[in-house]
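Apart from one protein chain that is not included, each protein chain of the complex appears where it belongs.
Entry: subunit A
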């Protein structure tokens, strides 16, 4: 298995998919490792924290992982969807996890879900590359075993989304039964979906579902759990990272040139032995290799309706009657 795994890592690093049989074995092996992990994995510094995995190669080569063989990496979730190489990216992460289980910590993001991956591209990519939904199903089963958070030296708490009104302490997170599809609501959902906001206390998202939490909530959580910093991802930061609330919380965004057109930079957070923070900023990854075959054309976003499809639709809103009768 070790030499097989190294071969798979080499292949995935070059953005080449591995065989379906290899995927099946890899997923089984990954689950065996992940099932032993806690909801909040305990990690020792020094460690690199990364916020979005679609440019894994750049992340791995930029961070400590490349330079020192004893260093570790925490990845914040959203490993799949929206890019062209979700399959290779996630399988590379799994292969690295199996190869170096103590050095890589994977945290679940809201995209590691059956529902979301059917809308935002991962399911379609698996179908296209493997001709069936098997790989997608096996990966979703792995998602269910991913940890919900990590804690570095007891002082830096890593989670994908944010806090939950039903979880005052990190110990309460440990009590959750995480081995399930991401629920639509509840504390596990909040950890993967909530956002910091410029309010005081808890707020309800204007979308009708989901919480927002303010500086006071963040600082109380930090104080009660004796932590210095909450590192999360989930939201785009033009400069690669965004510190808020007197630096008690940071959004780490590791996908440069998001959706191939934002032109943003990305960052990873390096925590040294003393938990000193260094944000390494990087721009978009160059092509993996020039002979890479063009991916078959498909929309970056899930399929949009076309006007032809829409022509039969109801034109029936009051807004339309009021506003669209002008033909200037």
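Convention: a residue touches a chain if its C-beta (ideal position, glycine included) is under 8 Å from a C-beta of that chain, and two chains touch if they have at least 3 such contacts; residues count from 1.
Basically, contacts and distances are computed from a predicted model.
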Notebook entry, point to check: According to its UniProt record, what is the protein name of the omitted chain, chosen from "TRANSPORT INHIBITOR RESPONSE 1-like", "tRNA pseudouridine synthase Pus10", "Sodium/hydrogen exchanger" or "Type 2A phosphatase activator TIP41"?
Noted result: "Type 2A phosphatase activator TIP41"
Next item on the list: Write down which of A:89, A:218, A:248 or A:264 is the residue touching the left-out chain.
Entry: A:264
Note to self: Just to verify: which one of A:72, A:116, A:135 or A:271 makes contact with the chain not shown?
What the structure shows: A:116
Check: What residue numbers in subunit A mark contact with the hidden partner chain?
Finding: 110-111, 116, 118-120, 123, 133, 165-166, 184-187, 193, 195, 197, 199-212, 214, 235-236, 238-239, 242, 258-259, 261-264, 301-305, 307, 309-310, 312-320, 322-324, 326-328
